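A single protein chain has been removed from this complex, and every other one stays in its place.
Each chain gets a letter, A and B, in the order it is written, and its residues are counted from 1.
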Amino acid sequence: MPDTSLPMTERSAAPPQPVRFRGGGFTVKGHRWAALLAFVVLIAVWESTNRFGLVSELFLPPPSAVASALAAMAQDGSLWQHLKASLMRIGVGWVMGTVAGMAVGFAMGIGSVARAVGVPLVSAFFPIPKIALLPLFILWFGIGEPSKFATIGFGVFFPTVIATYSAIDSVPRNLIRMAQSFGLPWASILRKIVLPGALPGILAGFRITASIALILVVAAEMIGAEYGIGAFVLTAGNLMLTDQLLAGVLVLSLLGLSIGTVLSILERRLLKWR
Amino acid sequence: MRLIIKDLCHRYDDLVVLDGIDLTVQEGEVLAVIGPSGCGKSTLLGIAGGIVAPTSGTIAVAGEVPDGCLNPITFIFQDFALLPWRSVEDNLSLVLEHHPLSAAERRERIESGLRRMGLWDFRKALPKQLSGGMRQRVGIARALAVRPAMLLLDEPLSALDAQTRELLMEDFLSLWQRERTTAVYVTHNLDEALRLADRVVVLSRRPGRLREIVTIEEPRDQRLEPSAQAHLAEVRDRLWHLIRAEAQLADREIADA
Partner (left out) sequence: MTVVRWSRRLVLGAMGAAALALAGTPAAEAQGLEKTSIGVLALASSGPIFIAKSKGYFEKEGLDVELKMFTSAQQVPVAVASGDVDFGVTGLTAGFYNLAAKGAVTMIAAQSRDEPGFQLSAYVATKAAHDAGLTKPADLKGKRIAITTVGSTFHYMVGLLGQKHGFTVKDVTMVAMQDVPKMVAAFKGGQVDAVIAPVTVARQLAAEGSGTIVGWVGDETPWQLGALFTSPKTVAQRRPLAEKFVGAYLTALAEYHAAFNAKDASGAVVKGPGYDELLAIIAEATKQKPEVVAAGLPYVEPKGKLLVDDIVNQVKFWQSEGQVDKALDAKSVMDLTFVK
């Protein structure tokens, strides 16, 4: 608009005002070092509470005591013995629960009869605390490895079923229609469309079931286990050896962290198309 | 290939979607189907392609199938329906893998499909890396790879912006220039029908009934010429007249629902 077409009013004579920026905040920025720093500060505070005698070593062993308990375990080799036993149980139990859960989940995702039967059953059995079933598992599977696999396997099975069939539900129907319109056989549609389409949901389920397996390994090792991180933590608790207790818990959480990392790598590899 | 639809009715529960459709798609013609939204255009296409079961009526095909045809009736989808986890060339491969082809022939079909749609350089790309127009070109190349006798196009350009739509229409024109593949082209866009179709079928609002079939006399490759404009404007007016009231009603119905 040309200036001359406007009468010279008071308003047009006012000097131009800069537009104030008001779009700040409400975005999450990456603070790479904040987490690490918080961690270091936490450890330092924790250590100093003990050093200055504010908290007894019994109630909260200092990080240095936990570290030395851990070092002692690593040195006498018991750490590896415990880790090996627990990893074996987690591995076998998780694979068993996952394979069975995916098979049932697929059946429920595809077959309407299987779903009609399965959904109420899964809803009924899923919330049962597996720890409450331990005495039964002992009677059914004995006190050797099978009952430990069963404890973990059962815990992993139901979430896997749910994750699998909801993942199948989320496979876009139009892709299946497309495959049918090109005459792909049923098995090919399952293998080439449904399975890869459900993979993100199934992998998300893995994240949950891996943590469940980690939680349940402690429960599983309540059953007559000589070695295992869970057994170690239980014994340390029973003996009131709090530094060892925390060392065991630390190993468990590191285990969780590394399983999570492995899954993240797996997701990035398998799901780079997203 | 000809497609003969006889006395077709389709209901979803109590809702009558298509009612008494009798229609023959002639060998080599491009038949556009237009109508207001919700008139059952896409359902009609799904029934014609055998992926939706009609409530009653018959669908039949007759006539020649080209050499090397693997899937006589082949769809091109509005949302492209590409597998996001497969690369461009693997999306083409998907529709060939279950056929007993030699590896060399499969490769040849993929390559010729990709080259025709100008996708050769993008063959390793994932769908998410492509623009909408390129994705639909993959959809077209995939359809060409099976050497179809009939193409069923379900609003193939509706998800694209105006310029891309223009470019793809040129692709379709050159496709029908080269091989006279019979096609049913469902659209709600009058311009697409006027550019591409030999005949235009107008469906009424729900329940979808066949209101009229309008023939466009002007040859497809001359429709941009000034001499053709008078005739096309006349056809356009007629089509618009046919669907205007229906579209308005359909619009209100959706708002009411």
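Structural remarks
Keep this in mind: a residue touches a chain if its C-beta (ideal position, glycine included) is under 8 Å from a C-beta of that chain, and two chains touch if they have at least 3 such contacts.
Only a predicted model underlies this, so the values are computations on that prediction, with no experimental measurement involved.
In the whole complex the chain that is left out makes contact with A.
Check A:Ala44, A:Ala71, A:Ile143 or A:Ile265 against the missing chain and you find that the one touching it is A:Ile143. When you scan A:Leu58, A:Ala71 or A:Leu257 for touch with the missing chain, the hit is A:Leu58.
Taking the whole complex into account, subunit A touches the unshown chain at residues 56-59, 134-136, 138-139, 142-144, 222-226, 231, 234-235, 238-241.
Convention: only the chains that are shown with their structure count from here on.
In this assembly, the C-alpha centroid of subunit A lies 46 Å from the C-alpha centroid of subunit B. Of all the residues in subunit B, the ones that touch subunit A in their complex are 49-51, 70-71, 73-75, 77, 79, 81, 83-86, 94-95, 97-98, 126-128, 146.
Those residues of subunit A that touch subunit B in the shared complex are 174-175, 177-185, 188, 192-193, 196-197, 199, 271-274.
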